[in-house]
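Right, one structure below, let's go through it.
Heads up, one of the protein chains got dropped from this complex, but the rest are sitting where they should.
Should a chain be cited, it is by its letter among A, B and C, assigned in written order, with residues numbered from 1 in that chain.
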Amino acid sequence: MLKFKIDKLNELFDTISAETPLAMPLEKAGEADYGRYEKGAKPALGVLKTVKSPKDLFFPQSETLMKFKTEGKNLAVEAPDENVTPFVLFGVKACDYKAFEVLDRVFLADPVDTYYQSKRNAATIVTLACSKPEESCFCKVFGIDAAAPLGDVTTWMDETYLYWQANTNKGESLTEKVRALAEEGGEDAVAKQQKATREIIDKLPFSHLDLSYFKENGTKEIFDRPEWKELSEACLACGTCTFVCPTCQCFDIREFRSAKNEVIRYRCWDSCMYSDFTQMAGGNNRTTQMQRYRQRFMHKLVYYPENNGGLFSCVGCGRCVNKCPQKLNIVKVAKALGGKKHD
Amino acid sequence: MQSVTETKNEFVPTIVAFCCNWCSYAGADLAGSSRLSYPANVKIIRVPCSCRVNPMFVLKAFQQGADGVILCGCHPGDCHYVTGNYYTRRRMSLLFGFLNYLGIEKDRTRVEWVSAAEGAKFSAVMNDFAKRINELGENKRLKDLRVKENGHE
Amino acid sequence: MNKTEEQIVKRAAELLDNKEVDKVIGWKKGEFCFDPSPAAFTSSDELKDFVYNDFCGANLSKYLVNECKSGGKIAVFLKPCDTYSFNELVKEHRVNKEKVKVIGVECHGKLDIEKIKSKGIAAVTGAEESGGKVAVTSLYGNAELDKNEVLLDKCLTCKGKKFAVADEIIVLNEMEETKNDRFSGVEALEKMSEEERFAFWKAELSKCIRCNACRNVCPACTCNKCVFDNNASGVATKAPADTFEEQMFHIIRAFHVAGRCTDCGECSRVCPQHIPLHLLNRKFIKDINRLYGEFQAGETDEGKNPLIEYRESDAEPSSAVNGEVRHA
Partner (left out) sequence: MQRIGVFICWCGSNIAATVDVERVAEEIKREPGVVFSANYQYMCSENGQQLLKNAIKEYRLTGVVVGSCSPRMHEATFRKAAESAGLNPYMVEIANIREHCSWIHKDREEATKKALVLVRTAIAKVNLNAPLTAGESPVTKRALVIGGGIAGIQAALDIAEAGFAVDIVEKNPTIGGRMAQLDKTFPTLDCSACILTPKMVDCAQSDKIDILTYSEVEDVKGFVGNFKVKIRRKARYVDETKCTGCKLCMENCPSKKGLNEFNMNLNTRPAIYIPFAQAIPNVAVIDPEQCIKLKTGKCGLCQMKCTVGAIDYTMQDKFIERDYGAIVVATGFRPINIDHFNEYGYSENKDVITSLELERLMNAAGPTDGVLLRPSDGKHPKVITFVQCVGSRDLTDCGKPYCSKICCMYTAKHAMLIREKYPDTEVHVFYIDVRCPGKNYDEFYRRACEQYGVDYIKGMVGKIYNENGKLMVQGSNLIENEQVTIASDLVVLATAIEPEPSVRKIATLLTASIDTNNFLTEAHPKLKPVESPTAGVYLAGVCQGPKDIPETVSQASACAAKVIGLLAKDSLKTNPCVAQSDESMCNGCSQCANVCAYGAITYVDKEFRLGGGKTETRRVAYVNPAVCQGCGACTVTCPSGAMDLKGFASKQIMSEVEEICRA
C-alpha cells in the first residue's frame, strides 16, 4: 500500500493529468460534479455525493452518434471517432462503482454499445472509500462495502494521507507513474477507518431495508399493488431522480442541424418520468404519472433483476432520496410495498 | 489555412432584421427604391407585425450564429394592428434587458420604429446597427457551439 | 405534534367527516422530520400521517390543476406565499376556485435540509426549531444552528405574511414579518460588468441537468404541453446538449412566466444543482416594477399582467434596457 500526503494531492493530480486526462469530482459554482481536472481546478474529494454520478463519463448526458452531411442532393454519413484517449477516473465511490456493473450489463450485452464500450475500456478507475456516510445512504442493502470499494485502484483518505492500493494491471501501471510522490504503508490507518465506517453504516436508518418482497412476489402482484397511486401522487414528473441516478440508462435519440449541410444525430438521457418517454407513432402506452412512476421502480426492483440474475438496478447511493423536490424516493416505495417487514 | 485566417480577420457579422409588413418592411422597400444602401449582411424577415416576433425567434437567430438581431415596427401609435407594437415594446424592453442581465452585450439587440415613409431612416438604422455589431465582433456568448462557423466568405 | 399541526389535522378531519370536502391536500410525513411529501387525504383515518412542520416548504397550489379536473370539493392548506400562486392559477382558469376551499396556514419560514447538511452535519436524524435556533441530531453528534442560516432561500426573502386569498385561516402564533430586500441579489448582478455577469451565469447555468424540476414545480408553468417537450415547436430540447440550450431553456422559461411569476421561490428550492433560478424571475419582476409600476402577480385573481397591457407612454426598449425608470 502507498500513501500520499494530503498536501501533495495536487501534485499527484498534476502528475496524472500531465500524461492522461483525469476526471474527478470538482467544485463548480458551489456544487460538486465529475469534470476534467486541469491545473487550478478545485477538487471536491470531501464531498460524499456528487450531484450527478460518474456514469456521465461513459454514458454522457448528450453524445454524438453520427453526422449526416449533404452535398447538393446527396447524403453522406459520418461516424464519430471511437478511439477514446485513455483516461483516469478518480474518486469513484463504492456505490457508483457498483453502478458501472449495472450499466455494463445493459450496454456491453449483445449488441454491444460501442460508444459506451470504447470509453469504458479507456478508463482506469480509481475508487475512494467513504468515511462519513450519511442518512440517505443504503449501499449496504445491495451488498456493497463503502469502506472497501473495488476498481483498478482503491484509495482511502483521512486528514493526513491518501492511501493507495492497486488492484489490477491497469491500476499497477498508473501506480508506477505516481510512485515517486508516495510513501509506503498505511494499512493500519485504513483498517481503522474501515472499521469506523462500517460501524456507522450499520447504524444508518436505511441500511437494513428489506427488499425480499420484490424477489419473492410475482411481477403482476407487485405491478397491481394499489399503493402505487398514493406513492406517485406528489410526483412532479421531473427527471431529477433519473438524471442523478448512477444506474438509469435510458436515452432518447435526437437530431440537430449544425450547419447548412450537416445534421448531428445525438443521444441524450431520457427519463421515464417524462410524458413523451417511449412515445410511439401510435401514442404512449403509459399515459398517467402513476404508470410512469411505477415503471421506474418496477424497472429498478423487478424487471432488471429478473433479467440480470437478481441484481437490483439500484446501488443505494441515496441521490434520489436527497434530490427529489417532493421527497419521494425508492426507500419510501420499498417500505410501502414490502411493508410489513419494517413495522 | 491562409484563407481561413483571412476570413477570420475580415469579420462580417450576420444580422437578422425582423420587419413588420406594414411599416418597416415598406420602409425597407422605400430604402431600396430610393437606392439608399446598407450592408448586405443585413437580411430581412417579413412578419405581419413586430408583435409576431417571439423571443424564441430572437434566440434561434443567436443560436444559429447571428451576431445581431434587430426588430423594426411601426411607430408606437401607428401600428397597423392598433396595439401590436405596444406589446412588442414591453416584451422586448424586458427581454433585451434580461439578455443583458445574463451578460449578453446589450447592443446586440435593438428595436427601432421605422414607418413606410422612412426609407432613409431604415437605411441609416441598418448602417448604424451593422457598424455597432462590427465593433462588438462575433457573438460568442449566446451561440450554439455545435453550429459550424459559416466562414462568412 | 405541534399545536398548529394539531389544529390543521382537526380541521381537516372535520371537513372530511362532514363531507364538506372530498379531499384534503396537505403534507404527509416521511422517513424523517425533514422529508415530508405533498399528499392528498380522502378520509380522516388517513390523517394520522398528516404533518405540518418546519420542512413543509412545498407550495401545494399547483396540485390543484389536476385535482380540479375530477369532481368533488377540495380543501388545500396554503402558506401565505402559496396563496398568490393560487390566485394566479384562478386568474388563468387553471383552477376552479368554486371547487376549492383555501385554508391559510401560519408560516414562520421553512428550513432547508440541504443547508443544514452543508454545515458539515452528515447522517442527520432530526432537526427542531425553537426560538430562532435549530437543534440538529445526527449519527455523528448533535449541533445547534441559527435558524436564519438554514432557512430556505425563498424564506430569506419572504414576500410577507399576508394571505392573498383564504376561505379560512389557521394561525395560532402571530407571524412576524421578515425584513428583507428581495431585489438585492438582482441589483448585485446588475452592478457587475457584462463580462462578470456572463461568467456568473455561465458557471451557474452550466450546472443545469435539464431535469425540468424547476419547470414542473412552477405554479406558472402549467402548459398541457411545454414548448420544450413539443417536438413540433422547433425549440424542443431534452438535454443541455450545448451551453446555448441551457440559456435558451432558462431564458424562455423566465420570459414565459414573466408577469405571472409570483416569486414563490419553488424553482430554486427544487433545483438539484442549487442554481439561483429565482434571480432570473426576479429580474423580470424588478424591471416590470421599474418600468410599468409595482406589480405583484397573484395579488388578486383577476386583471391583466403587465405583459398583456401597455401604456402609450411606455419606455422605449433602448432606454428601458439602459435602466430608465418610468412608471405610473
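The definition used in the following text is that contacts are C-beta pairs under 8 Å (C-beta built on N, C-alpha and C of every residue); 3 or more make two chains touch, one makes a residue touch a chain.
This one's a predicted model, so the numbers in the text were calculated from it and none came from an experiment.
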item	value
Full-complex contact with the absent chain, from B:I44, B:I70 or B:L99	B:I44
Contact residue for the chain not shown (choose from C:A135, C:L172, C:A199 or C:C223)	C:C223
Where the unshown chain meets chain B, residue by residue	14, 16, 21-23, 25-26, 28-29, 31-33, 35-38, 40, 43-49, 51-57, 60-61, 64-66, 74, 77-84, 87, 91, 115-117, 123, 147, 150, 153
Residues in chain C touching the chain absent from view	69, 92-94, 221-227, 230, 232-235, 256-257, 304-305, 307-308
Chain not shown, touching residues in chain A	70, 72-73, 257, 259-260, 283-284, 287
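The rule is short, and it goes like this: only the chains that are shown with their structure count from here on.
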item	value
Chain-level touch network, classified as line, ring, star, complete or other	complete
Most centrally placed chain, judged by C-alpha centres	C
Pair with more cross-chain C-beta pairs in contact, given A-C and A-B	A-C
Separation of mean Cα positions, chain C and chain B [Å, integer]	37
Two or more partner chains touched - positions in chain B	144, 146
Per-residue overlap in chain C, given as positions that touch at least 2 other chains	241
Contact set on chain A toward chain B in their complex	256, 258-260, 262, 264
Interface residues, chain A side, partner chain C - complex	28-31, 33, 48, 51-52, 61-62, 132-135, 200, 203-206, 230, 233-234, 236-240, 242-244, 252, 254, 256, 266, 268-271, 274-276, 321-323, 325-328, 331-332, 335
In the complex, chain C residues that touch chain A	30-32, 35-40, 58, 63, 114, 117, 122-125, 138-140, 203-204, 206-207, 209-213, 215-217, 229, 231, 238-241, 269-270, 272-275
